[in-house]
Every structure is written in structure tokens, then in C-alpha cells.
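Removed from the display is one protein chain of the complex; every other protein chain stays in position.
And now, chain A:
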Amino acid sequence: MDNIPQTLKYTQTHEWVARESNDVWTVGITDHAQKLLGDVVFIELPAVGDKVIINKEFGVVESVKAASDLYAPISGEIVAINESLVDHPELINQDAYQQGWIIKIKPQAPEQWEQLLEAQAYSQKIS
């Protein structure tokens, strides 16, 4: 059974989003996504300060099976990246929602929060 925390929001492209505050949203990929990918071997991260645009690529996650684009759930600026993923990409497999977080974004249009999927909708999507 996939782990889909109720407190988070989700994208159609399998990213999760946590609203730490109005100014910081944390983004990762879901438990479901990491299971599909298999062992994650590398992650291509953006740089702090880069601008991201909603639904556009901001990085690539590589597993032994595939290389997949990561899509921004919101437009804004990167304020932090999870540097421990550089040496330990397996954190995404082990702990997708905590230690496996990928980036933190300062949102440009916080109302975009409303367009994200609730846990239940995401659960339906992947079932």
C-alpha cells in the first residue's frame, strides 16, 4: 500500500508539496513514484536562487530503470536544495517524505496551492 500523508498536497506528476510557511514550500516525490522508479542512483538538482515555473522541469531523478523529470508544483524561487541527496540519493527510496525532500521554493503565487491535489484525489489517481 502506498504511503500518502493526508497533510500534504500532490501533483499529477507525482511530486508532493508541504507548506512549511507562506514563504517556504517543500517539494519531493511521492512514495508511489519512488516505488515505480526503483533504486534511485542520482538526482540532478537546480541551484539555490534559480527560478522555477509551475509544471516545468526543475531537475531529473535517475534510477536504475529510468530518468524522470521533476516538475515544479508552483512558480517561484529555489531557496534550498537537499544536498544530502548528492551523496545519498537512496534517501528518496528510504524516506520519500522526510529525509528525501528535494527542494524548497519561495512561491510567487501562493494561490496556486489550491490547484494541487488533495491526498484523496491523488490516491484515486494512482489506484
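The working rule: contacts are C-beta pairs under 8 Å (C-beta built on N, C-alpha and C of every residue); 3 or more make two chains touch, one makes a residue touch a chain; residues count from 1.
Just so we're on the same page, contacts and distances are computed from a predicted model.
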### Query
UniProt name of the unshown chain, from "Response regulator", "Ion-translocating oxidoreductase complex subunit C", "Sarcosine oxidase subunit beta" or "Probable glycine dehydrogenase (decarboxylating) subunit 1"?
"Probable glycine dehydrogenase (decarboxylating) subunit 1"
### Task
Sort through A:41, A:54 or A:119 and give me the one touching the missing partner chain.
A:41
### Query
So that we can see where the missing chain sits, which residues of chain A does it touch?
41-42, 60, 62-67, 69
